[in-house]
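For this depiction, one protein chain was excluded, whereas all remaining protein chains were kept in their positions.
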Amino acid sequence: MALVNPDFAAELQAYGVDTALECFNCGTCAAICPLNYEHFPRKMIRYIQVGAKQQILQQAQDLWRCLHCGLCTRTCPRQANPGELILGLRRYVVAQSRRGEHV
Amino acid sequence: MVKKKKSLASPEPTPGGKVGVYVCHCGGNISDAVDVEQVCAQARRVPGVVVARDNMFMCSDPGQEMIIEDLKSGLVERVVVASCSPSLHETTFRNALVRAGGNPYVYEHANLREQVSWVHHGPEATAKATRLVAAAAAKAAQLKPLDPIRVEVRPRALVIGGGMAGLKAALELAERGQAVVLVEKSPFLGGQVAQLQELAPGGETAAAVIGELAGAVLQHPAITVYTCAQVEGFEGYIGNFKLKITRTSPESAEYSEKLERLSQSGCGPGEYVPFVGLMPAAIPESREEIDLEAGVIILATGMRPYQPRQGEYGYKDFPEVVTLPEFIRALAAAPAAGDTLVLHGRHIRGAALIHCVGSRQIPGIHEENPGGYLNEYCSRTCCAAILHAANLIKERHPQTKFFDFYRDIRTYGRGQEELYTRAAANQVLFFRFEAGEEPQILQNPDAKGSPLLVRVKDVLTFGEELEVPVDLVVLAVGQEPNNISDLVEKMKIPVGADRFLQEVHPKLRPVELSVAGILLAGTCQAPFGVGEACAAAGAAAVKAAAILSRGYVELDPFVAEVDLSKCTGTGACVEACLADGALAMVEMEVGGQKVQRARVNPVMCLGCGACVAVCPENAINIQGWTLKQFESMVDMIVSDEYLEQA
Partner (left out) sequence: MFKPTDIIDLLAANVRQTRNPFGVPASRFNTWWRDAGGSTRRPGDALLFTGLMYQAIPFIEATTRYLERLEDSPWAEHLRWGRLVPASLRGLGLDYLTAAAEKKKFNGILQTICRVLKKSQVGFFYHPEMDFYSGILLYDLGDQEGFLRHARFVARTLKLHGVQKIITVDPHTTYALKELYPKYTGESFEVTPYFTLLHLAKEGGGNGQPPVVLHDPCFYGRYLKLAEGPRQVLRSLGLEYVEVRNCGEFTSCCGGPAESVSPALSREILERRAAELQAAAAPVVTFCPICLANLLKAGLPVEDLASLVGRTVNNGG
């Protein structure tokens, strides 16, 4: 069970993550992603929306599966920029780990 | 009151003969399964049939012309068309008979599409089609010319209900030159819309729309408005309704809060007061009765918002849980500026919105409402209304966060999808729950945080359980029809399984009831938005005006007819009759003696045939559907004389 933290999305803006709330969870990105893996990248975007920071950090490895191929960003019907959001999350996780937080 | 029109028939068709059979291919719809030529060939062998023809589309101009020519040349005097369903094209072909100078009732329809080609294939299809056509031809040979029943119309409309739909219908009728009486149960005009402030999706104010409409109604000389009034007596039929209206002082408690608001507002009669409406006249001190005659009635009895049970989403368990109408009322008293919304002195940092409260209830999943029913329908307006409210507040108080819990979002009309887009842009955070897994409202164990916790199994987060701390929960309650069981009982009007009133046809006759002369306007029919309610009211008004301005109505003559040469006055038919006033025993002179005999009031008769079944003398029949005609159909269905030998 996770407590929703609506302030997390604002915290991520420093890492260039600013379109997560545009997403309406349609799943087009997960359908077109060549990884074909566990609702990726939609799941990560949803975690941003609800502020599930722990889930993101626990599943951080998955972020680096992304090929940055851009198909999700090209096909997103809401211009939520899923590919760029994943890059932003990588920046966030790297910064956290450098600050000594467990990743 | 009831006049016989001059007979349309000229000349009287030859008894028993000159039947023309016209078989339609329906562009392959029929002919793909039925051998149409074989059906024609066999139809020609049916006694009385003089010609049988086929056409790709009998309803087309050339198809109809073919029939008209045969009638005009005298080849044919009775017509059978074998095509689609009678509900689709029976009227079309009856009119073709009229254009040929004949009587429209010397016509019989055989349905070869729904009853044959869509459900049967192979030789059985052609065999069944042949027997249906033969039966229709046999009946056609027995048909007699009939005249429609003409009824004069009382030049007045009665509108029941003083909400948006009732006001709109009354005004539209008056502007078409018709006299209108509007009856409203409460002391106020404006209905449920008066309980709102800004209307979704466009943001017009309730004050403006009600003010404009009610103002125009009150000023119109052709409209009489009775508030605190109810319909107590009802009888009659289209064109001739007789009504008793009573005006009484309402039960003191029912409107006390509104009357209190009204007196505090300092507004006078005819002025709009928020959350009250507009009171056009004083409350009557004593009971008044008004007798009224009207040609048409428009029902605009409206809806009420769903009232949640105690404990439903924490309603009444927690003071922070409110319905959307309650929230709108509280909002009107809140400061309009400030980073966060403040309600009753409490800062609202986070608010939960819950959709589908009292709507889309599913048997076996949701608990029945106190009356033992479920609202299985979508109330259609709540999604737009609650998102509109969220946008309004978010744009005024940017620090108040909204958490929107939905089953589905149905912002379906013009300008409504934009509400959803705007809500997303306003950073309203959405959660989706499955039916039966509705969010739970709990006390927040964190005493320093917000008072409530919404717990949800969130579909959008892959079924993970999430908890959201909030200061307020707003329930988007649906629409329920007002309880008008007394009117339903008196007027014998059909009610749908959803308890809303049921129109004749959802697409082709959307504002008519099966009781002729009674029309529907607004949310007594289904959950509507204000615009839709007004559109329906406009349609009902025009329909009513058309009846009133024509001055008379014509009804199909398929009603009971007494054969006085056979009637012995047993009275069995009167006992069996289902329609009040359609049959009566009257005194008349037969063979120099005063006797009791049955008499039909054709306007009241439903043509159901209950009387035919009970008459021991076979002295009563339904015109156009006599026992003899039925017998000839049955005889022909079982006959083999017209079949081609294999």
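Going in written order, the chains are labelled A and B, and every chain counts its residues from 1.
Keep in mind that, in the parts below, a residue touches a chain if its C-beta (ideal position, glycine included) is under 8 Å from a C-beta of that chain, and two chains touch if they have at least 3 such contacts.
Not measured: the values here are computed from a predicted model.
Note on the chain not shown: across the whole complex it touches A.
Within the full complex, the residue among A:4, A:21, A:76 or A:93 touching the omitted chain is A:93. Taking the whole complex into account, chain A touches the unshown chain at residues 15, 34-35, 60-61, 63-65, 67-71, 74, 87, 89-95, 97-98, 103.
As a working rule, only the chains that are shown with their structure count from here on.
A straight line joining the Cα centres of chain A and chain B is 50 Å long. Every residue of chain B that touches chain A in the complex is listed here, in rising order: 350, 401, 403, 424, 427, 429-430, 432, 455, 458, 460-462, 464-469. Residues of chain A touching chain B in their complex: 1-4, 6, 9, 21-22, 24-25, 39, 43, 46-47, 49-50, 52, 78.
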